[in-house]
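A protein chain is absent from this complex, but the other protein chains hold their places.
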Amino acid sequence: MTAAARLPRPGASGASGFSSHSGTSGPRVVAGTFRAEVLKLLTLPALYLTAAITWAVAPLLAVASVSAAAGEGNGPGPGTDPGLAPVGYAQAGFVVLGVLAAASEYRGGQIRTTLTCVPRRVEVQLAKAAALAVTALPVAVATAGSGVLAARAALAAHAPPYGAAGPVDAPGEVRAVAGAAAYLVLTALLSSAVATLTRGTIPAVTVLLGHHFVVGPYLAGRTALTAYLPGTAGLWPGGGTGAGEVLGAGGRWAVVTGWTVAALGVAIVSFRRRDA
Amino acid sequence: MITIDQVSKRRGSKQILTEVGFEARPGRVTGFLGPNGAGKSSTLRILLGLDRPDGGVALVAGRPFARLRRPLTTVGAVLDGGGAHRSRTGRGHLRWIAASNGLPRARVDEVLDLVGLTEAAGRRVGGYSLGMGRRLALAAALLGDPPVLVLDEPVNGLDPEGIRRLRVLLRDRAAAGGTVLLSSHLIGELAETVDDVVVIDRGRVVALGTLAEVTGAHRGLEDAFFALTSGTGPGTGHGGRP
Partner (left out) sequence: MRALRAELLKLSGIPSAWVAVVVGLVVPFAVAALNAGARSAGRAAGGSDPTGVDAGFQELAFGVIGVVVLGVAAASSEYFAEGGDSAGGRQITASLTAVPSRVRFLAAKAGALVLAAAALAVLSTAATLTVSRVVPGEFAAPLTSADAPRVLGVVAYWVLTALLAHGLTLLTRGGVVPLVVLILNTSVVSVTYLLTRVTPLANYLPDLAGARMFVRTFRSSVEIPPLAGGVVMAAWTLALFGVAAAVFLRRDA
């Protein structure tokens, strides 16, 4: 085969042979940016793997932690609160999801391709956040759903007060699942913002998991400060200072959402300023 | 049309570029020549809005790159390093790029065929050879059928057949009225392909003009290059700057 056989014929598509850049309206351009970000996430095998493992393993660990707390008979404590059990370990999966989604840009220099496709950096980051939220949501609902069911089943197997879950309260369960799912999506977004700042998986995963699973829980109950940190630590009722009572449910949501929005904001500002 | 005007850039305490200025005109292939670390990639990165200049402007079709609504229909770029994630397939890589600029999905298969990657399109980029990675990057650059092409060291890793095909393709784009800017440190290859030459050394443009003008009294572009740049080559000592 000769080289020329495969070359584009000049003039084949219009007088110049080049695409005519007819004006495309703003919304359609933004929709393209968003679609590209969704496609990117959907073509990364590591994300499917993370989602599948999270969905499969987190409810098992939820059952184990609830059973452990109930079996000990000393009541739900940090990490074993039945209300939080479905979220507890699942948030590790969503940390990884968020970190991989953002850090994958920095493998193989893909970020340069991204920015030569869409040079509007704020738009890129907003599209990324939206795409991550949209793709993480079904995974979050599935994980939270099975987690809530699993924790409930584990509780029912024990004697009161843990077994006294009472009749199935449908609106209550739906609220629990919705709340847990929303929290997990926010976790993924916060994690992606941190990874955008670090541009690497290892520092981001270290900081986030270290905070969510080691430092936060360890501090919970020792200082009321944890109520103002992201993660579930401030939600845990155990501990002398009652960190969980510092803020109401609404206040906790404000804290978690606030951290997420702030982290995304910082990530966008730094992404705009730094050389790619 | 590409216009680089008085572009300067510092990184830390090091002056990477000092008032770099040149044009790449439609209908011509412009070669951007310089030793390693002379500032070729930095200039191209500023042109593509990846890095920010400390001074000066870089324009594509009269506008800064960042102001283009659908840049792929104006500029196609091949940068050093592939630009694709290892675990995505070649086709998957091109599909999100097409989506980002609202290009029809059929274009993906067209450009895959154009660069000869159709058979490898379903494989993960991590398994590609260096040359295949470069061809994938070229496919991405051609997706929007742009009038301007910017290529950073495009022949790295290409086999002789690939190099020849690229040369014909670039000549063809220019013949159809396109603007082509390519950087290289392979002088012999460049001399075969380009109409105009810009030589950069230690962050400054040291020569620019047509191939004949820059070659001047030297035996060839290679001799001219060594005379113009830091002078570690055989051409040192004879010849001056135009």
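Should a chain be cited, it is by its letter among A and B, assigned in written order, with residues numbered from 1 in that chain.
The rule is short, and it goes like this: a contact is a pair of C-beta atoms (placed from the backbone, for glycine too) under 8 Å apart; a residue touches a chain by one contact, two chains touch by 3 or more.
Everything quoted here is computed from the prediction, not taken from an experiment.
Note that of A:Gly108, A:Gly145 or A:Pro230, the residue touching the chain absent from this view is A:Gly108.
Mapped onto chain A, the interface with the missing chain covers residues 61, 64-65, 67-68, 71, 77-80, 89, 92, 96, 99-100, 103, 106-109, 199-203, 205-207, 209-210, 213-215, 217-219, 221-223, 239-240, 275-276.
The criterion applied here is as follows: only the chains that are shown with their structure count from here on.
Centre-to-centre separation between chain A and chain B, using Cα means, comes to 38 Å.
Considering their complex, residues 45, 48-52, 65-75, 77, 79-89, 92-93, 95-97, 99-102, 113-114, 116, 125, 140, 144-147, 161, 164-165, 168-169, 172, 175-178 of chain B touch chain A. Taken together, the chain A residues at the contact with chain B in this complex read 3-4, 6-8, 10-11, 13, 16-19, 21, 23-24, 26, 28-29, 31-33, 35-37, 39-40, 43-46, 104, 107-110, 112-120, 275-276.
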